[in-house]
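Input: one structure, supplied below.
Every protein chain but one is kept in place in this view of the complex.
So, chain A:
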Amino acid sequence: MSVSVRATALLGRWRWLLLGLTVVGLLGYLIYSATGTSAEYYETINEMKAHPSDREARVLGVVQDDVVRSDGGLHIRFTAAEGSSTIPVDYTGTVPDIFRPGIQVVVAGKVGSDGVFHARTLQTKCPSRFSTASPSG
């Protein structure tokens, strides 16, 4: 009697363990596959130039003075720079209000055959918390 109870309990415990492992495995696979398809490199312009690839990447750079807006403000071309290395960027979409020369931006996209970085998204780094510290340069 007691042996069979213990056996059932043991079986029950194994069942839970198995269930737990299955769940964790499924979750792991879910996270792994989603990471695989949507992870992008986050890098500076120098790093991007050091590792040219066809994959999409997010690149951090400072907007230079040559911003050209067209299409009613929804299309922009500018040069992003990190120190002395630069890259031309082309972006179509809503331009954040605080976008302007001197500010840091993060563009996501990839370099086309024309050598221009075609950005799918453009985000500005918030200049600061609650102060005006206007970006210089």
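Please note the rule applied: a residue touches a chain if its C-beta (ideal position, glycine included) is under 8 Å from a C-beta of that chain, and two chains touch if they have at least 3 such contacts; residues count from 1.
The rule is short, and it goes like this: contacts and distances are computed from a predicted model.
Entry comment: the absent subunit's protein name, as recorded by UniProt, is "Heme lyase CcmF/NrfE family subunit", drawn from "Heme lyase CcmF/NrfE family subunit", "glycine dehydrogenase (aminomethyl-transferring)", "Putrescine-binding periplasmic protein" or "Branched-chain amino acid ABC transporter permease". In the complete complex, the hidden chain is touched by one of A:V67, A:A81 or A:A108, namely A:A108. Of the listed positions A:R58, A:R77 or A:H118, the one in contact with the omitted chain in the full complex is A:R58. Of A:V63, A:A80, A:V95 or A:V111, it is A:V95 that touches the chain left out of the display.
In the full complex, chain A contacts the hidden chain through residues 12, 23, 27, 30-31, 33-35, 37-43, 47, 51, 58, 60, 69, 71-74, 94-95, 97-98, 100, 106, 108, 123-134.
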